[in-house]
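Provided herewith is a single structure, encoded as structure tokens, for subsequent inquiry.
Heads up, one of the protein chains got dropped from this complex, but the rest are sitting where they should.
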Amino acid sequence: MASEATNVNSQSEAFETWMTDQPLKPPCTSACPVNADIQSFVSLVAQGRFKESLEAVRERCTLPGSLGRICHHPCEGECRRNDVEGAVNIRAIKRFASDVCADEPLTEAVPKTRGKKVAVIGGGVAGLTAAYDLAKDGFDVAIYEQNDACGGAIYTGVPKYRLPKDVVARDVAAIESLGVTIKINTAVGRDIAFDDLASGHDAVLIAIGLTVSRGIPIPGHDASGVLLALPFLKEANFNDSATIGKRVVVIGGGNVAFDVARSAKRLGAEEVSLCCLECEDEIPAFSWELVEAREEGISINPSWGPKEIKVEDGKVAGIAFKRCSRVFDEKGVFNPAYDENELLNIEADNVVFAIGQGADMNGFTGTSLEVDERGRIKWDALTLKTNLPNVFACGEVVTGPGAAVAAMRNAHHAATAIERFLTTGTVGPVVISEPVAIGRLPQYTIDAIVRKEKNHVPVIEPAERVTSFIEAEGGFDIDTAIYEAGRCMNCGRGAEIIPEKCAACLTCVRVCPFGAPYISAARVADFDWDSCQSCGICAAECPGMAINVGFNDDTLINERIDAAASGVTVFGCQLGKPDIFNPASKATQVPPGLNFVKMMCTSRLDMRHILRAIENGVDGVAVMACPDDKCRYRKDVNWAEVRANRVKRLLDEIGIGGDRVEFMGSFDSQEAAQQAMGEFKAKLAELGPNPLIKVMVK
Amino acid sequence: MGFKEEIQSGNFVVTAEVGPPKGTDISEMKHHIKGLKGKVTALNVTDNQSAVMRICTLAVAKEIMDIGIEPIYQMTCRDRNRLGLQSDLLGAAIMGIKNVLALTGDHPVLGDHKDAKPVFDIESVQLLEVINGLNEGRDMAGLELQGATDLFAGAIVTPESNPLEPQFAKFEKKVSAGAKFFQTQAIYDMPKFMKFMERAKAHDVPILAGILLLKSAGMAKYLNKFVAGVSVPQELIDELTPFKGEDALKKGIEIAGRQIAELKEVCAGVHVMAIGAEDRVPDILAAAGL
Partner (left out) sequence: MIVAEPKSLDEIKAMVDAYDRVLMVGCGTCVEVCLTGGERAVNLTATALRLARKVDGRDIEVGEQTVIRQCDFEYLDEVRDADEYQAIVSLACGVGIQGIARKFPNTPVFPGVNTTFMGFNEEYGYYTEMCKGCGECILHLTGGVCPVARCAKSLLNGPCGGTNNGKCEIGGDKDCGWVLIYNKMEQLGTLDKFKEINQPKNYGKAGNIRSMDIRK
């Protein structure tokens, strides 16, 4: 399965096929709420194919730049590299793919071949995701967004120090370029009637999110200086003259509460206290928020419930909390219990409620959309349909609050439902494949894997970063991104047997350094994907050509070989020292007339690859391989060298001459590499052009 | 007394060997043989020794008999199958050849016809049994002969073989198969040989110690490197090193004579191998005081 093949489009069928045809998925994909093909996009970065990587990310994770900064990366938690030295820094790689391609031209519009129109109400994470899927399928999609730009919560709510707004704009532009019409400053109800939308489109998707901050009607809640989270965050994001008092208390323990607290700090508050019902272990915000907030001097006070806001002269002077002894009852239901005798008083200039958000259903009152007595849309979670025949809903407005990537997941399902509805006229449960992850690495495989320490992104020091809304976290440079991506072990992309070609000769079992191949009960070879590192040593040795290796397969490599019919072709490891003949590294120049065919490891290099290059007409082939102590894959045998030598002997027999192939190993510096290539080219000049050329010209 | 009688009456016997030429010019060969007349009890004829093609043993044995020496007909199993071997044994018998040395034979790859098919239909142990059978008037197929043979069969043993145990087991097999005398491969390690003779004594079969004339230090080194079962000690190489040509040869003769003198007491005789210097065998015997 070539890497391009994993560029599954959002058509649910293709995605379902990918999800089901390989029974075991990498743990990262399994853990990802949108089941992104993480391993593919990481590998594409490792190969220097950044644009392709970005498009691969965008297939499932529709807002790569944004999610590359805010996603809570459950993938990393399950990454099997955790068992070696540390998870692959997937989020940083995703961010890199978006950042490095920021100036690339946008994708061309997708022809609207389906003849159906879809209205998406709400241009937030869910709405954008569904619009992307449907536009790719050829539908005519229009987003109706009440703000002056799309993004929703990540545009208005998430602070700039976490997610700069130009990054959001970048992600939105990539979706718009597919041909999605975006109508900003257009609120349903106020600017356009919902029923008109429903009748004027073949399908409607409601994805308005939760935009109304909730408060608590405790005494003093209506004093001046009492703020609500979402309006406060919007101010902090867009009003350059926004200010806040010196002492701020934030009520709430979710991510929004922390966004508020950390934004308040940046607006100049000297004392920021965050108080929440939950005890430390129960605090729902992401764990790193607590760490970073504390670094920034915010005090976190768990297990306190708001009792009363102290008001003086109509303004907030302070707030009293009562001890919360328990948040959830025995049934696990939200049912806090308090001890009124234990109190906490904090002096404050501002109190911000960050205790949750609700939906703004004003635009739908009096319409045909059925809403329950609590203001929730009547919605079937399996079909994603409302009461109306062509109206669907997705995202937080119906699922309740959750992470951005969870909203994306729901939006993908909605797009599937709408696509089916518009194609067949039927509505049914959206089939959700939950992938089964491959198992943990066996100890003998862990022991065999070469250690490569994890890279972290740079973060501005707390003292400096709180002084402004500058983005606190940086990204990888090219070489680091490639190196980090190279740490991916390609789990679930292992070798596959073509059983009818297998003679159970045991070659794969013998040459694998990781203990992955075995002879199954069916008496043919099979591969334990818990161990397989997809290096391809076995595939290049198998006498029956019975092994395919994931994305590292021949089709792809042959395409790259066929790019040259003259000059020198170099086979090298894509994971080698980044600055040596790495065309993707802006630090190097690849000499002209050199076709650099990279593969994950040159242990994969097949004799047939070298012969193909020669048959195409190249004058010479150089084979590179990382030094013994650096190679991630081979043990004891330098396969690239062995195969180069075999080809040399064969070329002597053929009469073309083995001199045209040279095993060069590795180089410590760009200069050394250039010199060796120069000498090789000089030798080839003496040998003359490939003797097949004159035959081919005939 | 013939060879068999000499050996069986316990007299010290001396044998030597002659290697036939590759070709029909046997003048030099006859000259060497003549030189040994009266000096040896019997004379071995080698059979395409070292797998180098030469005149067949039967024809050379006849030449030896014509000159008046008793031949020991060396028969290897390399070149002939069981029909050929039996056939040649009958032929040897009617020609008056009395003594046969049963050998397996060197592998063709060691010789000058490396591509030849190695026969080895039977080997030395089985050949000894075959000779027994022919002596008893029946061939290998069990068929009655029209006239039996009366061949005195011997075999070889390599006392300096390493490891020794398999070789010794083979020696014992040869004794059970009917070997009536043994000639050894070249001896240099005296203590080892003495130990071997101690063990061999139990089998009560005459053993002739093999004495190989060293013509130079170079030859000694060559033997060590290329000839199995022969190991010339460093002391002897050192003894030879100062000498060249005729002087080295003289030294070798002296060494050989010394060896024979040392071994005389423990063995039934000596088998002197002086390849390409057959005319010097008398000198060796003289040096040995025989």
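In order of appearance the chains are A and B, and numbering begins at 1 in each one.
One rule holds for everything that comes next: contacts are C-beta pairs under 8 Å (C-beta built on N, C-alpha and C of every residue); 3 or more make two chains touch, one makes a residue touch a chain.
Every value quoted in this text rests on a predicted model; they were computed, and no experiment measured them.
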>> Just to verify: which one of A:T507, A:Q533, A:T569 or A:T602 makes contact with the chain not shown?
In response: A:T507
>> Which candidate, B:M1, B:V109, B:A261 or B:A286, sits in contact with the chain we can't see?
In response: B:V109
> Which residues does chain B use to touch the chain missing from this display?
Replying inline: 78, 82, 103-107, 109-110, 118, 120-126, 129, 140, 156-158, 161-163, 165-167, 169-170, 172-173, 176-177, 185, 228-229
> In the full complex, which residues of chain A touch the absent chain?
Replying inline: 500-501, 503-507, 510-511, 542-546, 607-608, 611, 614-615, 650, 653-656, 691-692, 695-696, 698
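Methods note: only the chains that are shown with their structure count from here on.
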> Could you state the distance in Å from the CA-based centre of chain A to that of chain B?
Replying inline: 86
